[in-house]
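Missing here is one protein chain; the remaining ones are kept as they sit in the complex.
Up next is chain A:
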Amino acid sequence: MAVCVAVIAKENYPLYIRSVPTENELKFHYMVHTSLDVVDEKISAMGKALVDQRELYLGLLYPTEDYKKRYGYVTNSKVKFVMVVDSSNTALRDNEIRSMFRKLHNSYTDVMCNPFYNPGDRIQSSRAFDSMVTSMMIQVC
């Protein structure tokens, strides 16, 4: 299942990042950070497409990387979601990833709706969001 979930602001700094093996968190930071290159590239390629027809799901960012796969998703406000998925779990299909991202997006929208949340701040105190991410991390395992 997902081993790392990250929400990245429009200006490319992390709003939220959580990974399952917490002891090597920095590794995931690097992983997500470098994958932003691809996200940027894909966004700029999509820029030509019409905005409303745009597919938010970016698909697989890096096809081959030790045993992890990274998927990207970008909202209309250029907030990016990156998920690192353990590829040993082959049962995961594209559609499932897609629905996970959609869930993540909905949850993020809820966070944004919180009048006490300052857009651009780190997502720190949202229990609902936290539990949703947790559920995604253990879902299938």
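Please note the rule applied: contacts are C-beta pairs under 8 Å (C-beta built on N, C-alpha and C of every residue); 3 or more make two chains touch, one makes a residue touch a chain; residues count from 1.
Note that in this section contacts and distances are computed from a predicted model.
Student: Under which of the names "Trafficking protein particle complex subunit 9", "Acyl-CoA dehydrogenase 6", "Transcription factor IIA, alpha/beta subunit" or "COMM domain-containing protein 3" is the non-displayed chain listed in UniProt?
Tutor: "Trafficking protein particle complex subunit 9"
Student: Per the definition of touch given earlier, which of A:20, A:38 or A:79 contacts the omitted chain?
Tutor: Of these options, the touching residue for the absent chain is A:38.
Student: For review purposes, identify every residue of chain A that touches the missing chain, sorted by number.
Tutor: 11-14, 17, 25-26, 29-30, 33-34, 36-38, 41-42, 45, 62-64, 120
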